[in-house]
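Beneath this line is the structure, given in structure tokens, with notes to follow.
Complex shown without one protein chain; remaining protein chains in place.
In this document, chain identifiers A, B and C correspond to the written order of the chains, with residue numbering beginning at 1 in each.
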Amino acid sequence: MPISVEADVLSSKAETVIEAAVLSNEQLTHMYRDMYLIRRVEESLLELAESGKIGGAMHTAIGHEGSAIGMAAALQPDDYLTCTYRGHHHSLARGMDPKRAIAEVLGKADGFAQGKGGSMHFIDPELGLMGANGIVGAQVPHAAGMALASHIRNEGRIAITFFGEGALYQGVMHETFNISQRWSLPVIFYCENNRYSEMTPISRTSSVRDIYMFARAYGMNSIQIDGNDVEVVYQAISQAAERARAGKGPTFIEGITYRLAGHMAGDLETYRTPEEIEAQRAHEPLVVLTRRLLERGVKEKVLADIRTQVEAEVIEAVEFAQNSPWPDPAVAYTDVYAL
Amino acid sequence: MPISVEADVLSSKAETVIEAAVLSNEQLTHMYRDMYLIRRVEESLLELAESGKIGGAMHTAIGHEGSAIGMAAALQPDDYLTCTYRGHHHSLARGMDPKRAIAEVLGKADGFAQGKGGSMHFIDPELGLMGANGIVGAQVPHAAGMALASHIRNEGRIAITFFGEGALYQGVMHETFNISQRWSLPVIFYCENNRYSEMTPISRTSSVRDIYMFARAYGMNSIQIDGNDVEVVYQAISQAAERARAGKGPTFIEGITYRLAGHMAGDLETYRTPEEIEAQRAHEPLVVLTRRLLERGVKEKVLADIRTQVEAEVIEAVEFAQNSPWPDPAVAYTDVYAL
Amino acid sequence: MRTTTYIQAINEAIREEMRRDENVFLMGEDVGRYGGLFRVTRNLFEEFGEERVRDTPISEQGFMGMATGAALVGMRPIVELMYMDFFMVCADQIFNQAAKMHYMTGGLVNVPLVIRGQHGGGKRYGSQHSQCVESTFAQFPGIKVVAPCTPYDAKGLLVSAIRDNNPVAFIEHKMLYFTRGELPDVGEETIVPIGKADVKREGKDLTLVSFSYTLLEALAAAEELKDEYGIDIEVVDLRSIVPLDTETLYASVQKTGRLLAVHESQSNCGIGGEIVARIYEEAPHLLQAPARRLGMAPVSLPVSQKLEEEVLPWKKNIKAAVLEMLEPVAA
Partner (left out) sequence: MRTTTYIQAINEAIREEMRRDENVFLMGEDVGRYGGLFRVTRNLFEEFGEERVRDTPISEQGFMGMATGAALVGMRPIVELMYMDFFMVCADQIFNQAAKMHYMTGGLVNVPLVIRGQHGGGKRYGSQHSQCVESTFAQFPGIKVVAPCTPYDAKGLLVSAIRDNNPVAFIEHKMLYFTRGELPDVGEETIVPIGKADVKREGKDLTLVSFSYTLLEALAAAEELKDEYGIDIEVVDLRSIVPLDTETLYASVQKTGRLLAVHESQSNCGIGGEIVARIYEEAPHLLQAPARRLGMAPVSLPVSQKLEEEVLPWKKNIKAAVLEMLEPVAA
């Protein structure tokens, strides 16, 4: 299944215009660094999972990085964000320390939640990261509620929430879309459409082909974009944020992307062929961004240096996390109720 | 708020064509009898409620009769039906005995459920009545599941479910619409749009103006009709049933109507003016049908005789119910588990 | 002092807290212009306007989730569930989300959320509009649960619930709405701490512990048992289900040596059985006879008046249970 982002879709009726180059080489180079960091952190986590050091459900975002990097550049650092169990990339893009992130996934004392939350519950209020969620769809009303809070307090802050295309038919999504549109809340609904819901392609369970068209039913501004092109994502989210801050209400963005790794560590991946995955590698976010940088005259040497730096940083972070002590068992009994 | 059923809506893109006279005077006269019976039963129940003989939540369908009468004429007696707490009219239209219906509402031993279910839980499997429900939206997946059963067994039976416009934004509706459309199940979703959800007008809570348009988002065949005209309802449901039996999948019908009595017995009705209600009486189902009959040459005397008959029948049913004994307290402990 | 209805007490608590703290706001079905199906929120829309008093669509999971999100960033939402039974269409947002956020994040966030509404039988609403919910809410750590019986406790506990930094289920009872009781004059702050039980009647023969509406039935039963059998019952009003004030409870049992827990939610895995298990865990020596519990009969509430009376754990059934426990004594 090729990435189905036709020009006519990008210039769709929705009030969003995607132009060519809008980011400076400096910005793009910085994005490259962050994207490569996310990629390497996720790959390292997969290795740790394969070696049995990570239990439970560990979902990586390898192939999804475009949405996170574009978002971080487009929003204010204090804008609210919620996301799914597949949320490492959003958190790292917003500046979460890889050391504490990896330590949390390993269940260590230096994890941001002392090992209580783990891979599915990334959060850092200081960075506007208001929580990843293990329940499909559950984080979406949270973001709408944060947008409501901002609206009531007149903060000018907006909220963005990320979810997969498979989440569309969880009832709470529908309830939240309607209320958010009716109350014209400053919230952005970003669907990372990677074409699979666990092991099931969306086409098997959805009555609509183009997810973004569905949001139009609520009268919501809605577009479909190439989620693997950070420049496209950046523009779509920037414009949606502008509308939201101007009181024009929510925007639904369907970012077409592809999950290059399994749904979670240990996924047998019997539901797709190696050829399908290979074909997608030609247009994955890191490839798209690298090509863009080289086209714009950035030297491969510059990128190579960045990769070397990042490798070192990630290796250090993994070591830090592995050497981090286990939490004191007493920690298991704290934080049940807030004071 | 006038009834907003414009011609262009009736002849909308949906594959449903509403023609003028399609029912014989005999059929219409029979419908008049049933409609008048429903009206009188509901009015009698309101009186009983006001005299304190009925507790809990008792919702009458005064003004909604058109959908029930049109449905009963359009469907096969064994087609499945589910509905809401506002479900007396559907049950009576399908042939439920008023004696047992009223006895049930009064919590008497002769009630169809020995007083265990009451007004919100009308049911009679022998008549294809598979259950009214006290939870908004909950009966809708039930009907879809019956359609699924019919589909798996190749029964040729279809299912219809009734709900109000306020139910649209209960998440389970969305989930059911999508699955039913995706699996192209023989089910009809009939929305009785009376413009109010308890004390709140739909316009205050819905992001869309025309409910029926929303169903189009699933690619579902969907139309808006005058729910107060039995002939229109009859045709819309007949054609939807035909499509369903032909394997063409679900149809969504928005029947515009108006609730002439309060949401439930005891409703203060502070949310609407007497003038608004009066205005609606000009186009309520019984008025529309009476006018139709007289236009077509049926004598008022014929209708008067019917009314006299019905009055007697309803008085007898109320007496029967009031004289019915209380259930034996032991009944409270039976039917928890089926054998 | 003055007397008001239970409804009025709740309405006052919300109004006063909304005046005091602009982060407090209200959401629910018909809570605004109509003032709530049971008129509990009347006149709040008029005073605070549509920004802070929001009529929602019938989307409980959605607006409960939105309230949780707003609470995560410092608002103090009060969400009305028209009937507490409807927690079942938003259970995930209550139990899996609001209740767990603080713990799952190692304390990085709080969810100061109040979920309020009425539950219970006695008015022929039937199976889907009458069940008592406190025992279900009590199964999920992270959410506090209160179920006041008097207007005073209702106002005082609601003020505490709104100021609490955790999700609190504030459970009202449809049979209590029009009961009256004393309340300090307007202006005087009324606060009842969460987690403190209250002895509503002194006695020496048996400790009857209850809360919400069944507490009134327990008190009535106690009076009749006194008159008819000279039995002297102590009635403890739990008021809070989570956390449980076992201290007050055990102090009473120390006096009476006998314990009967009465509640309207199901017996099976109910708070009554929990109280029995706790005392055998923590203070079995206080008991001179087996501790007992009386809950709703194991059926979902039927509509018929006669059937409802039969299965509810009200006066008649409470008296029977007490007499059974005191047979040795009474005899």
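Definition applied: a residue touches a chain if its C-beta (ideal position, glycine included) is under 8 Å from a C-beta of that chain, and two chains touch if they have at least 3 such contacts.
Remember, it's a predicted structure, so these values are computed and weren't measured experimentally.
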Fill in: Full-complex contact with the absent chain, from C:I7, C:M104, C:V235 or C:L249
C:M104
Practice prompt. Using the definition of touch stated at the top, determine which of A:S206, A:Q235 or A:T257 touches the missing chain.
Written response: A:S206
Worksheet entry | Residue among B:L23, B:A143, B:L168 or B:M220 touching the omitted chain | B:A143
Item to complete: Extract the touching residues of subunit C with respect to the undisplayed chain.
Response: 61, 85-89, 91-92, 95-96, 99-100, 103-104, 126-128, 135-136, 138-142, 242, 265-274, 276-278, 280-281, 284, 290-293, 298-300, 302
Item to complete: Over the whole complex, note the residues of subunit A touching the chain we left out.
Response: 54-57, 107-108, 111, 114-121, 133-137, 166-167, 169-172, 197-200, 204-206, 270-271, 326-327, 329, 331-333, 336
Discussion item. Touching the absent chain: which residues on subunit B qualify?
Written reply: 80, 82, 111-114, 116-117, 121, 123-125, 130-131, 133, 135, 138, 140-146, 148-150, 152, 159, 171-172, 174-176, 178-179, 182-183, 331, 334-339
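Definition applied: only the chains that are shown with their structure count from here on.
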Response to the item:
Max Cα-centre separation from subunit A goes to chain B
Worksheet, complete the sentence: Taking each chain's mean CA coordinate, subunit A and subunit C are separated, in whole Å, by 41
Item to complete: Measure off the straight-line distance from the CA centroid of subunit B to the CA centroid of subunit C, and report it in whole Å.
Response: 37
Worksheet entry | Junction residues of subunit C, two or more chains touched | 56-57, 59, 61-62
Response to the item:
Residue ranges of subunit B touching at least 2 other chains are 169-172, 205-206
